[in-house]
Every structure is written in C-alpha cells, then in structure tokens.
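For this view, one protein chain was removed and the others were kept in their places.
The letters A and B name the chains in turn, as written, and every chain counts its residues from 1.
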Amino acid sequence: MASEIDSAAKALPTGPGGSSRNARHAWKTVKGVLGVLVAVAFTFLGLLAITFFIGRVVPIDPVLAVVGDRAPRAVYEAVRIEMGLDKPLIVQFFHYVGNVLTGDLGMSVSTGRPVAEDLARVFPATLEMATIGIIIGVALGVPMGVYAASRQGSLVDQVIRVVGLLGYSVPAFWLGLVGLALFYAKLQWVGGPGRIDIFYDGIIEPVTGLLLIDSLLAGDIEIFVNALTHIALPAAVLGFFSLAYIARMTRSFMLDQLAQEYVTTARVKGVSERLVLWRHAFRPILVPLITVIGLSYAGLLEGSVMIETVFSWPGIGNYLTTALLNADMNAVLGATLVIGAVFIGINKISDVLYRVLDPRAR
Amino acid sequence: MNALLEIRNLKVTFPTARGPVDVVKGLSLTLGRERLGIVGESGSGKSMTGRSILRLIRSPGQVTADEMTFNGTDLLSLSEKQMRSIRGARISMVMQDPKFSLNPVMTIGDQIAEALLTHQKLGRSDIRNRTLAMLEAVRINDPERVLGLYPHEVSGGMGQRVMIAMMLIPEPDLLIADEPTSALDVSVQAQVLEIIDDLVKRKGMGLILISHDLDLVSAYCDRILVMRSGEVVEECDAGELKNAKHPYTRGLLASIPRIDESRDELPVLERTGAST
C-alpha cells in the first residue's frame, strides 16, 4: 500500500518536497522545448538544402536560365561569378542559407520586386481562404466522423466513408471549376473569381491583409458581404477536402476508442449512449485530432495552389503557378520555402500541443 | 430466499465465417444474495456470461435465454433506456485491468462522480462527500488527493480499488467481478478481494466472481459453477469442491500445485472432445 501511495506521489507535480521536483519538471520542459527547436532547425536546414538543390543543381545550367542562350561569353561569365557559381557547392549553400535567414529570397523576374516582399503581400489572401476552409472542415468533418463510427456499417457510415475517399480522388482544380459553373454561372449564389468585385477593388486599405477582417475594421459591411460571397466557394472547396480527411480520421480514431474497455466501463455505469460517445470515446481523441486538424490545415496550403489558379485568387498558390510558368526560379523557390516552412511549423506546433494537452504525455 | 437473479438456458452466439458459434450454450443459474463463483479457462464463456447479464454483448453477438430475470424484472424484454437505469444502479461490474477500464483522460473523481450522477440528482458537496466516503471504504488513505489524479498516475492495485469504488457507489444489488485481480500484482490481489468481500457482505449484495483461479474462488464464494467451452460442468458449494465429481473439475483441482507435494510432472488436463 505504501508503495502505491509513493508511486502516486511521484506523478504529482507538487507533492511533499515539491520544490526540487518542480525544478526537475521545469528542466524537463526546457529540454523538451530545446529538443523541438533543434528538430525544427534541422528540418528547416533540410528544406533549404532541397530548395538549394532544386535551384542550383537540378537545372542543366542556372546561368542560362538567367541570361538566355544568346548572351555573349563575357556576360555569361559575369553573371556566373555574380551568382557565386564559381565557388564550391558547399560555400554556395552557406551563402544561400545566410541570404534566406536575412530575408533575402532574391528578385522575382516576373514582378521585378523582391520575392520576400511579394510573398508577404500575397500570403494573407491564402491564409484567409485556408482558415475558412479548415473551419468548414472541422465543423462538419468531426461530427460526421463521430456519427459514422457510432453507426459502423450502416448506410450513413458507408456514405461518409465514400465521401472521405472522394477527398482523395477529386482533383481540387476540377471541383473548383465545376463549382464555378454551377454556383456562380448557373445559380448565381456566389461571387465569381477574385477576392472581391472589381469596382470595390482597392477601397480597403490593407491592415491585416485579411479582407474580411480589414473590411470589418473599416466598418464597411457592403465590402465585407461582397468579399464573403467571393471567398465562399473556394473556401468551401478547400473545406470539402479537409472535411473528407478529418471525417475519415475521426471515424477511425472513434472506432479505436469504442473498442476500448473504458467505454464498456461507462456503459456498465449506465451512462447514456450519447455521453458514452462524446464524453468517453470522443474526449480522449481530442488530442490526436488536433494533430490531424493541423496536418489538414497545412494540407490546405497545398490545395490552395491548385484552387487559386482556378479562382484567380491573388494568394501564394497563384503566385507560385505564375512563377512556374514564367520559369521565375527565385519566386518558385521562395514560395516553396514559405509553404514548406509553414507546413513544418504547423506540424511541430501540433506536436507540442499534443504533449502539453494529453494528461498521459505530461 | 427470493432469487436475485434467475437465468434459464442462456445462449450467446457469434456469427463467424464458418457459421454461428455458441460461446455460451444453455447456461442456467439461480442467485440469491450470496457469493457465486464462476470458474473456467479462458474461452470457456465465463466472461460472456457476465456481460450478457448486463446486456453488453455488442452486435453481431446475440443473447437469448428462456428466462433472465433480475428481482422479478425480465431483463431481456427491457428497452435500452430501462436497461441503462439497471446498469450501474442495480447491477454493476468490476473489470479485469484498471489500466484499460478506467478512462485515461478523466480524473478519478470525475469518473466516480459520474457513476453516481448518472442515476441520481445530487448537489456538488453531496457528491464530493459520498465520493470521498466511498474511496475511504475501499481503503484509500488520502481520498482528497486521489480525486484529482488521472488513472495513469496511480498503481494497478489502487486503480482497481477506484474501479470498485466507482461500481459500488450507486449501491447496486448485484456486483459482477470479472477477473478482478488477474492483472494485479500478487501482493495486492488478496487485499482487493478482501475489500470486495467486505463491502459485499456489509451491504448484503449478490456477487458473481468470475475467475480462472479455483483456489481464489473457493476461498471467497459460497457456491461455485465450473464452466468449460460454454457449458456448466459442475455446480457445488464451495466447501464441497474437494468432492467434485466431474472429471474436468477433478482435472483442474489436480493441476493446482501444492507446496508440500513431490511429483515429477504436473498433470495436464485431458482435453479430448473439447475442440474449442
């Protein structure tokens, strides 16, 4: 018996003699945070290695990409030295890392501005769309997944399963086009391409860059509503993909949970099926679900690349595709880097949240 | 004495690729406010029997019986909602391993309180006092602190005592204990069983103790059923076990090692005919 109490006390952060324990606990936290930071730094360095590799090594001749194949020899050589290509690869790489860390992503050939500046300008548009998309995905996907799991094998479950798989099978750009044809051209429920109607364009001074918030800050309801009709369809298309993924994962987590012994315990206690579902089966999956939602949110960045082209949405995806078609490598790599960094960031944040929120991992 | 639980011809059936399989084949028992032990090897259907009394066999499993009455109520004819008001409040069950049977993300206090609140409307302080009293009843010394702990923060023995507290706090008439000690350290097994035994006696409940351990069951029960592949092969008073007639029971008894014995080889059960 004594040993039991002792072992219980060990787990308690403020047991008797808690001060040294607290210190140990704090040290553990610091070590955990440091570990995550080091991991992030390494992943980011790897990401830079990939973009460097793509930019300097994969093309047959990066100089030609800049000067064109008609340039005189002298110009070619000058550019080669200017680009630092005469130095060893590893020196070039450190130079590149240094540039990126100081926020220098080079100039964009197509816009004539620094890539970093361009990206800061276009990113909020994507963020706004993806955020509304994830809200739709969570609000619909989680209940769908829970419901499907509670009726495993039923018709509704089968339908939700197929919807989940459709999320893996429908091309985002195609769904966007079909949506435009149906809801904009035919039914006129939503606004067309772009973030806003042309005659409202440029009225709102960007503060956050998020049009919905900026228009509210400016107190302009008319523009807010107009922006809302424009964002509704692309966000709904993105929302569908996150819904499909979230519903699928929620369903599978819930099926795992419903087979757990403590769910039976709850039933033995006479707890109603609704509470068994939400309090006993759902609550333990909240934490892994946060990871799934984080992944899905990051995935929407990927989806936005395709969607934005279709909806002429002036976000990072559109910027990337335009750059791709113009062979504007600095812009391509800059956008890749930013998307990759956000992707890594969201993943690590959900990782940390997992550890903070789960009582078992504390 | 009026029977607390009356079961006649209970069958539990699961469909498999090779057709339906009966895991309990026509079990009958009558239980008063006494302690009944059900013994058998794993797969003998003893756990299924316990769960089918609570109607907790999930589909595709099927439960049928000619009669299954609890205090005169026909359990099989109850609606799911009526059944819920029986579960926990009238019939409860302690399960095998507190590591799996306690909800990992709810505090112990919340889980015990839930058992109470599901069946009664009580004020905050009432719940707290009763929960604390119940934890003390299962011999937890510092209930105040344990209330706020999560299950992974307590040992197996304490977890099982929490489980018992949770199952007994609504004061049921019948407790089913399904292998309540087999996941625990040997050192705390006896203590947990004594707590169960003490509370059952004090509150005058019925107890069904399900175990694979013949010694344990004969020590804590008044009567014993021996099950084998879904059927009851022996039924006797605990004191009469030494005189058991069925060869299977005698086999089980013979394979228990004794400290004062000297045999070269432990006898192995004769299993001809028992294909499952």
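One rule holds in what follows: a contact is a pair of C-beta atoms (placed from the backbone, for glycine too) under 8 Å apart; a residue touches a chain by one contact, two chains touch by 3 or more.
Everything below uses one rule, namely that contacts and distances are computed from a predicted model.
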* To do: Leaving aside the chains on screen, match the unshown one to its UniProt name from "NADH-quinone oxidoreductase subunit H", "Acyl carrier protein", "Sarcosine oxidase subunit delta" or "ABC transporter permease".
  => "ABC transporter permease"
* For the chain omitted from this view, which of the shown chains does it touch? -> A
* Sole residue of A:Val63, A:Leu140 or A:Met249 that reaches the chain not shown, by the stated touch rule -> A:Met249
* Structure fact -> Cross-chain touch to the chain not pictured, restricted to A:Leu47, A:Ile132, A:Val190 or A:Ile204, is A:Leu47
* **Absent-chain contact - pick from A:Val36, A:Val97 or A:Leu177** => A:Leu177
* Residue ranges of chain A at the interface with the undisplayed chain -> 42-43, 46-47, 49-51, 54-55, 58-59, 161-162, 165-166, 168-174, 177-178, 180-181, 185, 248-249, 251-252, 255-256, 298-299, 301-302, 305-306, 309-310, 320-321, 323-325, 327, 329, 332-333, 336, 339-340, 343-344, 347
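One rule holds for everything that comes next: only the chains that are shown with their structure count from here on.
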* To do: Round to the nearest whole Å and give the separation of the Cα centres of chain A and chain B.
  => 49
* **Interface residues, chain A side, partner chain B - complex** => 1, 3-5, 7-8, 11-12, 260-262, 264-273, 279-280, 283-284, 286, 358-360
* Residue ranges of chain B in contact with chain A within the complex -> 54, 56, 80, 84-89, 92-93, 95-97, 100-106, 114-115, 118-119, 139, 141-142, 145-146, 149-150, 152-155, 157-158, 163, 166-167, 188, 191
